[in-house]
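Every protein chain of the complex appears in place save one, which is left out.
Order as written gives the chain letters A, B, C and D; numbering starts at 1 within each chain.
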Amino acid sequence: MGPAVSLLAEVRLALGALDLEAALEAEAGEVVAVVGPNGAGKTTLLRALAGLVALAGGRVVLGGRVLDDPEASIWVPTEQRSIGYVFQDYLLFPHLSALDNVAFGPRCRGVDRVGARSLARSWLERFGLAEVVGHRPASLSGGQAQRVALARALATEPRLLLLDEPLAALDASTRDGVRADLRRHLATFDGACVLVTHDPVDALLLAKRLVVLEGGSVTQRGLAAEVAAAPRSPWVAELVGVNLWRGRGRGDGIELAGGGWVAAPSAGTGEVFAVIHPRSVALHRRRPEGTPRNVWRGRAEAVELLGDRARVRVLLDDRVPLAAEVTPAAVADLALGAGGEVWVSVKATEVRVHPA
Amino acid sequence: MGPAVSLLAEVRLALGALDLEAALEAEAGEVVAVVGPNGAGKTTLLRALAGLVALAGGRVVLGGRVLDDPEASIWVPTEQRSIGYVFQDYLLFPHLSALDNVAFGPRCRGVDRVGARSLARSWLERFGLAEVVGHRPASLSGGQAQRVALARALATEPRLLLLDEPLAALDASTRDGVRADLRRHLATFDGACVLVTHDPVDALLLAKRLVVLEGGSVTQRGLAAEVAAAPRSPWVAELVGVNLWRGRGRGDGIELAGGGWVAAPSAGTGEVFAVIHPRSVALHRRRPEGTPRNVWRGRAEAVELLGDRARVRVLLDDRVPLAAEVTPAAVADLALGAGGEVWVSVKATEVRVHPA
Amino acid sequence: GTDAAGGTTVTITVFAAASLTDAFGELGQAFSAEHPGVRVRFNVGPSPVLATQVLEGAPGDVLASADPSATSRVAAAGATLDTPAVFARNSMEIAVPAGNPGRVAGLADFARSDLLVGACAEEVPCGRLARRLLADAAVAPAIDTEEADVRSLLTRIEAGELDAGLVYRSDVLAAAGRVEGIDVPGADQALATYEIVALDGSAAPGLARAFVALVGSGVGQRILADHGFLPR
Amino acid sequence: MTAPRLARRRAPRPPLVLVVLAGTGVVFVTLPLVALVQRAPWRQLGSLLVRPGVVDALWLSMVTAGAATGVSLVLGVPLAWVLARVEFSGRRVVRALVTLPMVLPPVVAGVALLFAFGRRGLVGQWLDTPLGILLPFSTTGVVVAQTFVAMPFLVVTVEAGLRGADRRYEDAAATLGASRWTTFRRLTVPMLAPAIAAGALLCWARALGEFGATITFAGNLQGRTRTLPLAVFAALEGDREAAIALSLVLVVISLVVLLALRDRWWAPR
Partner (left out) sequence: MTAPRLARRRAPRPPLVLVVLAGTGVVFVTLPLVALVQRAPWRQLGSLLVRPGVVDALWLSMVTAGAATGVSLVLGVPLAWVLARVEFSGRRVVRALVTLPMVLPPVVAGVALLFAFGRRGLVGQWLDTPLGILLPFSTTGVVVAQTFVAMPFLVVTVEAGLRGADRRYEDAAATLGASRWTTFRRLTVPMLAPAIAAGALLCWARALGEFGATITFAGNLQGRTRTLPLAVFAALEGDREAAIALSLVLVVISLVVLLALRDRWWAPR
């Protein structure tokens, strides 16, 4: 592989109703995960980096080489960008076998037929696809197709890897294996990698830094742990599994944006986020007496059993959603069901406050 | 909707290298989850139920009506089966807007244009797609497309729902919402539903019963909790997150199939499964002294941080994989990294044994 | 090239109207017999097309046309060696399908509306002649189709699609057995003329003129007469 | 500013080989047209167009070519569908038979039509005497001749389109309760629009230029069966200039139709 490469991108474009404006950086050998809700523009961002959609403004620089800069009228076409792209819907060539799909890239980059095929075969074997090398995409299962797409993108040894949900179609065990393999590959990879994913585990395991994209804009970025510890949008909070509210600090509590009061020590002043971990939320059938300073009345909307824990989604005042994590036994005790009334308590010390 | 419907299927067919032989039952109003590794034949099974691929043997009966029975030469074509099918790759009609895609089914079933469109609109709104009703599939994001596909399948109010990874492309928060909505819909749904999924959470939350399909055959079936408690294949074990080994019971321990000994009280005789929960696995830097009877030496293959827990994948004797769950602090203490040597201990009382 | 010498084969190309195909085939053999080592090759097509080809520089030696206007166009452009000469004529007959299902007796039947009758289009010689004959006989014909050439008219009559049509005598002769001919009074007043001329672009003007001469000779005229053509 | 940039990106330098070959193709096809226009008797054109018969022929050509295309669509699209989607023995033979009229010299095609639908023809004799229907020499006959010759172009094009299409969309329609007929109407036909448009265009062009089969089968009578190509042919015999001018009328009309229809029909999905 070539010298260390780093990505520096600033993407501005409009597509349909989407106005995308996002900056992205990845150091050599670094993986950046782009996360965000459906329709946020993640795929569009990758397409812009690949040169498949036009920038209206901004620039894309890879390893010091300007790939796209509308102002300076510089533009390097996709095929000269040395990228590997796993598309969300794979886009395997329907007329080629799995083997030839993977061999396509190396062939284009000058490897001879025999070399390309043996390279392709080794990539496919690496992802447990030895049995389907000769299959056409139409006779591959969803997960097999996705692994072939991954192998195809990696086989060209690109300087920039763009992975759009590369593991979404894989079953749990294959996913672990492929993820570990991908991780191993990325560890020795000196290019940049941008990974789009909905799976917090993938994001946390594969990427050091996260970029959160919502509605076309970056709402948060940073090391994975930082983002998880101080989410700045409900979506990030949901991703990392905590409750997040926005409000105005009033010293010993927070006035919520939509109305309502949350007691919290040293809430400060100005706009803040309140983060409450679901484990800190206690549920009761009657109004609880005792130390907890935050006590609200709500309705249990849904109960989800996750192995040995139960996650209860409560709607406070018919308006504010809150997630609580309790034991399945507690669910039974409380006779919780959808629509049932419930009381919620949270100790003020459990409410973490971050400036907005 | 019509009277309560139940599904009774026995599917035998050969497709390429796959020999599928699976029986499936779903009572009226029941959701059965089909889980299994990539390429196991899950999609093929759904296609057979839908009448898109031919049975070589067996039969499909829905609500007392025989839909397919090669022996008796009975065959009801797909369009007369009253099914709803969410395809793994959506298959939205590229020339129709999201709205018309969803209205297509009701129109085919006799609803007039205006009625079908308003029905379609309400389904799309239900899944948070009000903004993209007029979009063609090419300008939908992956997650939007999947929700449109789900709406399209549900809008026909079918007797049998076939869902192939219906939530795979959704981001975490949308997924929760759509899953809850789907759950609510399924609760009032008196038809049968077969759900293919790779996500244990989806399986556990949406389905009462699980069918595990591996390599074209059913390897296990039963209530979700039963299956989780006593997995009968490494894949199921991995799905539910526990370690599962197969061996021969020798009274106070198990002789593993590949060699090796696991101490376990009342291990019985004959073929058995040993189940070890990752939480029961302790890791040490040096050979531990003390009560645990099972002590092995291994190599840490990978460390995955899952929120406040860390999952360590250890390879024992360079051969047997084992998952351990520890705190991130422990990972730091142990200075674990890929390839590092580690000692593993498991209390014999923590090894659960099931007859194979 | 010049005339045949040393056993090498010389080929001359004769552009001939399609209706002359068979007669000229025999003429070509006769010419080759007279001039050993010379082969005659024919380019057959509709006369106006042949004229266009010559005018656009097609390499030919002789032009034999069924339409004098085509030859005069070529001559006017100075593409001929000599002035075109008439080498044959043709008279018109009524052709009816074998057995004469329409009971056609003469030109007067062309006015019957219960019959399907046809003639050539006005633009072609046989159409003009047919109209002159009908006008001379004071018949107002109920024509059902105006064919672009005699041949398609004849095809139609043979197939029984038309009950009668006005065609050349030579055509009736060629289709003997499948159509019957009925003489038209005054047909000798309206004759088609065929013209031939050696072309300016000829590589072998001597041979070209010799071919023209053969067509006008007794041998040539006899062959033409065998195919139903009248002498010039 | 966005729009032109989008265009720039979408089309980065087309490969030289392709451009050169395509350019050669364009030049090759255009040169004769240019030469024709160059030598056309432009001054005559005005007087020509008011000549009796020319407007008739023009109108007849439009009507019959349109009708032939319509008939071909109605019969040909289902035929293409059956060939592409229904398995039956003898399918290859049927497919070959259907494509045969393309290679038949047009005059022979006309003769074959006479044998079949003429007064003494295989079927024609039954149409004539008991029913009083006479196809030759009628405008309907022109449509029949044009359809016979032009429909195969549509069938082959549409069948190719159907074979290139992803059949799984049809599966999806079936799961939504669409009968094969509904699927055909609401899915197959709209998704195949480019192929059907192309087929219809080929068919229309072939019908518009059709000469041999028409003159042989339907005859040549002004206002009834003399289409523009027949008028051109007749004119060629006498006045070549007039013939060229008439052809140019045909060319101009086709150009107008092509330029007008293209963008609506051909827009990529």
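Here is the rule we go by: a residue touches a chain if its C-beta (ideal position, glycine included) is under 8 Å from a C-beta of that chain, and two chains touch if they have at least 3 such contacts.
All figures in this text were calculated on a predicted structure; none of them were measured in a lab.
Q: Of B:14, B:187 or B:223, which sits in contact with the chain we cannot see?
A: Of the candidates B:14, B:187 or B:223, B:14 is in touch with the missing chain.
Q: Of A:77, A:134 or A:258, which one is in contact with the hidden chain?
A: Residue touching the absent chain, from the options given: A:77.
Q: What chain A residues would touch the chain not displayed?
A: Here the touching residues of chain A are 50-52, 77-85, 87, 91, 93-95, 104-105, 107-109, 136, 138, 152-153, 156, 162.
Q: In the full complex, which residues of chain D touch the absent chain?
A: 7, 10-15, 17-19, 21-22, 24-26, 28-36, 38-39, 74-76, 78-79, 81-83, 85-87, 92-109, 111-113, 115-117, 121-123, 147-148, 151-153, 155-157, 159-161, 163-165, 167, 179-181, 184, 192, 194-195, 197-199, 201-202, 205-206, 208-209, 211-212, 228-229, 232-233, 236, 240, 243-244, 247, 250-251, 254-255, 258-259, 262-263, 266, 268-269
Q: What residue numbers in chain C mark contact with the hidden partner chain?
A: 13, 18-19, 21-22, 41-45, 49, 52-53, 55-59, 151, 155, 158, 174-175, 178
Please note the rule applied: only the chains that are shown with their structure count from here on.
Q: Taking each chain's centre as the mean position of its Cα atoms, how many Å separate chain A from chain B?
A: A distance of 22 Å separates the two centres.
Q: Averaged over CA atoms, how far is the centre of chain A from the centre of chain C? Could you give it in whole Å?
A: 86
Q: Where in chain B do residues touch at least two different other chains?
A: In chain B, nothing touches at least two other chains.
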